[in-house]
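Provided herewith is a single structure, encoded as structure tokens, for subsequent inquiry.
On to subunit A.
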Amino acid sequence: MGQHLLSMIVFLPLFGALVMALGRSGLRLLRTGTLAISAVTTLLSFTLAFLFTADGSMQFVRKVPWISNYGITYYLGVDLISLVLLLVIAVLMPLLYLYMHEEKRKGFWYSMLLLQSGVSGVILSLDAILFYLFWEMMLLPVFLMIGRYGAGERSYNVMQLLLMTLLGSLTMLYAILYMGYRFYSISGHWSYAVEDLAKLRFESETDILLAAGFLLAFVIKIPLVGFHTWMAPAYGSAPTPAVVILSAVMAKLGVYGIWRFGFSLFGDTLTLYAPGIIALSLFGLLYYTLRAISQDGLREMFAFASGAHLSMITLGLLLANIYAWSGSLYFIATHAFSSAGMFLMLGLLYRRSGTFAISELGGIAQRAPKFAFFFIFFALSVAGLPGTGGFVSELLIIIGAFKSNLWIGVFAAMSMVAAVLYLFTMSRKVLFGESSEATERFDDLSPLETTILVPLVLLLLAMGIFPSLFMSIFDTQLSIMLDAFREGVA
Partner candidate 1 sequence: MVEYLYFVISLLSVLGGASLLLLLTHREGDDLYRLNHISVLFLVVALFAALMQWNLGTRGYLLEGLFGKVLYIDDFALLFDTMFITGTIMTLLINTEYFANRRYFNGEYFALILFSLFGMMLLAHSHELVTAFIALEIASLSVYALVGYHKNNLVSIEAMMKYFTLGSIGGILFLLGSVIIFAATGSTELGAIAQYTHKGSADLTPVIIGATFIMIAVMFKIGAVPFHAWVLDVYEGAPFPVTMFMASTFKIAIFAIALRLYIVDFVPMHGTWTHLLELMAALTMLGGSWLAITQKSLKRMLAGSSIVHSGYMLIAITSIGLGSNIAASAIIFYLIAYFVSSVGAFGILSFISATSRKELTYDDFKGFSERRPYMAAMMAVFMLSLAGFPSTIGFLGKFYIFTAAIESGEFFLAGLGIAMAFVSVYYYFKLIAMIYFYPNKEPQKELVFNSSTLLIILLAAVVVLGGMGSGLIPYMPSADGFIDIATAAVGALGTPLR
Partner candidate 2 sequence: MNSENFFILAIILFMIGLAGVSSRRNLFVIYLGIELMLSAVNLLLATISRATQQGSGSVIALLIFALIAAEAALFLAMLVQLYRSKRTLDSGRFTHLAQEEKYRDAA
Partner candidate 3 sequence: MLENSLLFILGFFLIAGALVTIAAKEVAYNIAGFLISMIALAGLFGLLDNSFLFLAQIMISVGAVAVLATIVIMTLNLRFENQAYEPNRVRIIIGVLLLEIPIGLVIYKALAASGLVITPAAEGYGTLKSLGKTLFEEWLVPFELVSILLLAAMIAAIAIARREKYYDKEEYFDHYKPHAIETNRTEPDSEELQ
């Protein structure tokens, strides 16, 4: 059971989708089946978390030869960082499926199942080629969901997303191929396992190029500023579940990639060039915040807000001290929940009013008080107000920033304040004031919708009020990893 646990988490949704597709299941069966599958995977994920011991090692490792001539292995394993992401997925996916309850287009359900497999695979795979496989595989359902079920200039936007992400992943592929070859020429056998590739040492120029190859894939996925042109259009035309996954999970995978591959393979180069990436993240923080303020479309606004937060996570990651790392990891989880909640709220808003434009909204609070409450809660948790998980994580990152450089800390703190301001303004405009044409008939949340949102609220509150529950585990694990990283660099 133990060694198959990860495989089951990854492949259960995929096989479920295949079986249901080939069996030409009807919509009802599809819906029930999907919920059942996601319930099982969630259960499995929590079992995993329960069995997990935080000692900094890879656990539940499953390594079998896959393409043996070239040493490619089917190699899965989980450590704390992947576990956090896995749990995020485990919590979010059932909620998303519930949210999609009314969805009648079968392809949507299949795509979501495929996507779940893809992202879980990316998180768990420890073989570079396998990682690449899942990295590409998760793109496909997103491509279909946005292109087929999206809105606006969907095919143009999704092509832009596809081509930009593929540009990154192909440079990564080149780097992987080169590293595999180098490993072969040194050791005499092929291997693409992460720990094997980590043993390689390159001349500094090669190292920089390879690191750039990997980083390009990751920063496009995050996206850091400068690589973000696909983001707002894609978020704008994607259907709500796709947006939730894009912002709550897939963007984090870029960060995860830097953690998994960047630090273990290119420690030296990353340390050398950290100031540059930090500067980019800081600039991104400023830029995204400014762009978010100037948006009228809510989707775009939160896309940019999400971008700002991911820049913050990247910042924390590259500061590479224990506070910043704990903060980043914590932020990965809290931001996932808060942005998922926020985008779900936006989806519900759109279902009722048919618009995302702030200027066309207003006066919702009088008609739908429950809706207004959840809306404002998620907006505040995105802004990182005390009491929510976001506050703790941002605080930790800012402390980490102060520890390494006073000005970085000040800058990061400033952006936090700015976020609070514009989110407040937005909420006021949307929820209060005169009701508009679009909000004339605005129903309050149904029980099902409330059920979807409540777990997120509870989680965010729990994470905000009792951070010490998680922090103790984070500390031991992350300090082990940090030591390993520093050793590697030194």
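Candidate entries met the following condition: all candidates are chains of the complex that A comes from, given by their letters.
Quick note on the criterion: contacts are C-beta pairs under 8 Å (C-beta built on N, C-alpha and C of every residue); 3 or more make two chains touch, one makes a residue touch a chain; residues count from 1.
Keep in mind that this is a model prediction, so the values were computed, not measured.
Any copy counted, the candidate of 1, 2 or 3 that touches subunit A in this complex is 1. For subunit A in complex with candidate 1, the residues that touch the partner chain are 64-70, 74, 107, 129, 132-133, 136-137, 140, 143-144, 147-148, 154-155, 158-159, 162-163, 166-167, 170-171, 173-174, 177-178, 180-181, 184-185.
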